[in-house]
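Pasting in a structure now, in structure tokens, and then I'll have a few things to ask.
Only one protein chain is missing from this complex, and each of the others stays in its spot.
Moving on to chain A:
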Amino acid sequence: MTTLVLADHDNKELGSATLSAITAAKKLGGDVHVLVAGEGSQAVADAAAKVDGVAKVLHADDAAYGHALAENVAPLIEGLMDGYDALVAPATTTGKNILPRVAAKMDIQQISEIIAVNDDGSFDRPTYAGNAIATVKTSDAKKVITVRATGFDKAATEGGSASVEAVSGPGDSGKSSFVSAQVAESERPELTSASVIVSGGRALQSGENFEKYIEPLADKLGAAIGASRAAVDAGYVPNDYQVGQTGKIVAPEVYIAIGISGAIQHLAGMKDSKTIIAINKDEDAPIFQVADYGLVADLYEAVPELTSKL
């Protein structure tokens, strides 16, 4: 049994979700190898080789892989899968984009976003926006799995000394090309790896109020900023702020929900946070049923007071 883990990265650093995927891969049993497909990505391959429990790193460095285009990366993986029993990737936008393309070519029914590997070889995965946990077992000879990072501890970034082996694939498929990226430049921690998150909901009423009320509090706490789907739908903040079943799944040390009622699809994205704090003026808001500390208050008064007293 050998498992190949597709690394999530930006050609400079190994994405932290990869570390959770490696932990899940270890639970399948057998050796764990990591594939780093990128361009100018030596530092990522080196970092992957140091991760505890990784036996080998496959490094495909080519301009065709620099932007992780599914049309180029999927055939590369397919060509490597002869030697592997399972393919695992973190359920990041890159992993979600590429893995089903590999699975279909290999005639495998992928298992998406697992949160647990059970002793009997079955997997737990959330369905219905997190309202129902399905325990499933596959009859396919090989497995293709994406991993919800919050379901697994991160593998240690030190302790491994894997060999790095250069591999290559078919290269550029000619089917797609990268045009541009608008990646938010921010001093803030990344949402999925932040230890503190301050999230705002529809009660913020505007993007300006996010800047006026949420940002100063996040600045004080060194926190990332999140939002409910309602706030994203209303156009207050971009979609990459969205915490929830259709957005990002987070599990920080502290999650502060401000003016968020607590729709089930939002709870699915943050309920594994260690401590949840909710500020809402509606004492019946469902968010209070999952909060460790709840404050019934008008956010326009309570949040500036909180920010000033911290």
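We adopt the following convention: contacts are C-beta pairs under 8 Å (C-beta built on N, C-alpha and C of every residue); 3 or more make two chains touch, one makes a residue touch a chain; residues count from 1.
Definition applied: contacts and distances are computed from a predicted model.
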(message) According to UniProt, what is the chain that's been left out of this complex called? Choose from "Membrane protein", "DNA-binding helix-hairpin-helix protein with protein kinase domain", "Electron transfer flavoprotein subunit beta" or "Cation/acetate symporter ActP".
(response) "Electron transfer flavoprotein subunit beta"
(message) Give me the chain A residues in contact with the hidden chain, please.
(response) 67, 69-71, 74, 92-94, 96-105, 107-113, 122, 125-140, 174-184, 190, 192, 195-196, 220-221, 229, 232-233, 238-240, 242, 245-246, 248, 253-254, 264, 271, 275-277, 279, 288-297, 302, 305-306, 309-310
